[in-house]
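The complex appears here without one of its protein chains, the remainder shown in place.
So, subunit A:
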Amino acid sequence: MAGAFAFPDFFEYPPYFTIQPTPETQRKQIELWKSLILRYCQHHKTHVLNLEEVDHPLFSNPRCDRKLSLDARRTLVDELAKGGGAEWLGSGRTRCVVLWRSVASWGEAMHAWACELGHQGTVVTVGEIADSREGPGGDFVGVDAEIVVRAARYLEATGKAAVLVGEGGDDTGVKFL
């Protein structure tokens, strides 16, 4: 398991947890938050964030007794999504997938993983890929199903895989070419 994440100094300042009304200050604050979210998720290999988790260690600091409001969290995810760093899951705006690597980068990693394990020409379900603990090391092993789906669509678009949608929601398959 990964070690403790080193939070930056400004994580201890209470104003960091209030979205600043002054535009210049707010722009910088959002930059800092976006960077922190991506680093934190990469460190913990987190792919999906639930914004309704009130005391999520990323969004709250018990040492200075401050936490980011749900509205503020949504603002940050919106900003992250503009640059392709996040995508909303569902219409509730409470869950999102954090893309600390680009979808293209995940696609290439998944293709390398499939080639290594000899899955070319066979169909593997998304669940199997996500649950797989084998294969070349690195970020891809233990990836969330949401990432697998996005990576598979990328490979389909570039002609390296075909996505086979099953009857149920769970058994979407990926055929590596």
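FYI, a contact is a pair of C-beta atoms (placed from the backbone, for glycine too) under 8 Å apart; a residue touches a chain by one contact, two chains touch by 3 or more; residues count from 1.
By definition in this document, contacts and distances are computed from a predicted model.
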Among "S1 motif domain-containing protein", "Rab5 GDP/GTP exchange factor", "Vacuolar protein-sorting-associated protein 36" or "ER membrane protein complex subunit 3", the UniProt name of the subunit that does not appear here: "Vacuolar protein-sorting-associated protein 36"
Subunit A residues that touch the omitted chain in the full complex: 8-10, 13-15, 17-18, 20-22, 24-25, 28-29, 31-32, 34-35, 64-66
